[in-house]
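Only one protein chain is missing; all other protein chains are in place.
Presenting chain A:
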């Protein structure tokens, strides 16, 4: 009985802040802008505008995740080899303590026509380039913001890795590359999956950066949700997009999720 009592706050939390909002979102998605019950929002979602937006969102989220992974894996690998692991780790986590908006504003200054990056490009003879409001800067800043969430799970997986397995592989004559491909990477796959989830899912619904860094040249589903709730006040359409985002996220969780879960517990 007592054990259940301790679970009460948890269940209350889940019911109030997870289940209730989801039910509300699904409920709102069935109302049109005049507050009448209808399926018009779902029809609108399947028009070319929103389908293209969905494809765009997935494409950018994929780019952001792929770039993060490409940088994060070697970084995490090197981290496990360094002397002051905790210090390095702290340095990587540190930027996540700074508010996202502040970081975005900092990049407005850095990437500007007269910003530090362009001053450097000018100095080494490449010349001033338009950095702000391009696809490049959008992906770059997003990767910068999300990369700690990719490094950490991979780092943890690498740390947990049993070293004798690597030694065994080398003793049996595997080259370094083969050892990585056949032993290290498969054994840290769970960390990679967790990292991909932590990056892909939030980048699917990014919205502030699309305006600040991409100058509204990149429109994702998140941007549309924000606009429908705050500007148009078409809560129904905003909720409908949110429903599809949730379905997409659940799908991603299912694909990348750890299938051994049920067995272990």
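Heads up, the rule we're going with is that contacts are C-beta pairs under 8 Å (C-beta built on N, C-alpha and C of every residue); 3 or more make two chains touch, one makes a residue touch a chain; residues count from 1.
Methods note: contacts and distances are computed from a predicted model.
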| item | value |
| --- | --- |
| Which of "Biotin transporter", "Diol dehydratase small subunit", "Carbon-monoxide dehydrogenase medium subunit" or "Spermidine/putrescine transport system substrate-binding protein" matches, in UniProt, the chain that is not displayed | "Spermidine/putrescine transport system substrate-binding protein" |
| Among A:21, A:74, A:95 or A:215, the residue in touch with the chain that has been omitted | A:215 |
| Hidden partner chain, touching residue among A:38, A:80, A:156 or A:227 | A:227 |
| Residue of A:49, A:165 or A:247 in touch with the missing chain, whole complex considered | A:49 |
| Interface with the unshown chain - residue positions in chain A | 2, 5-6, 9, 33-34, 49, 52-53, 56, 105, 108, 112-114, 130, 132-133, 211-212, 214-217, 219, 224, 227, 230-234, 237 |
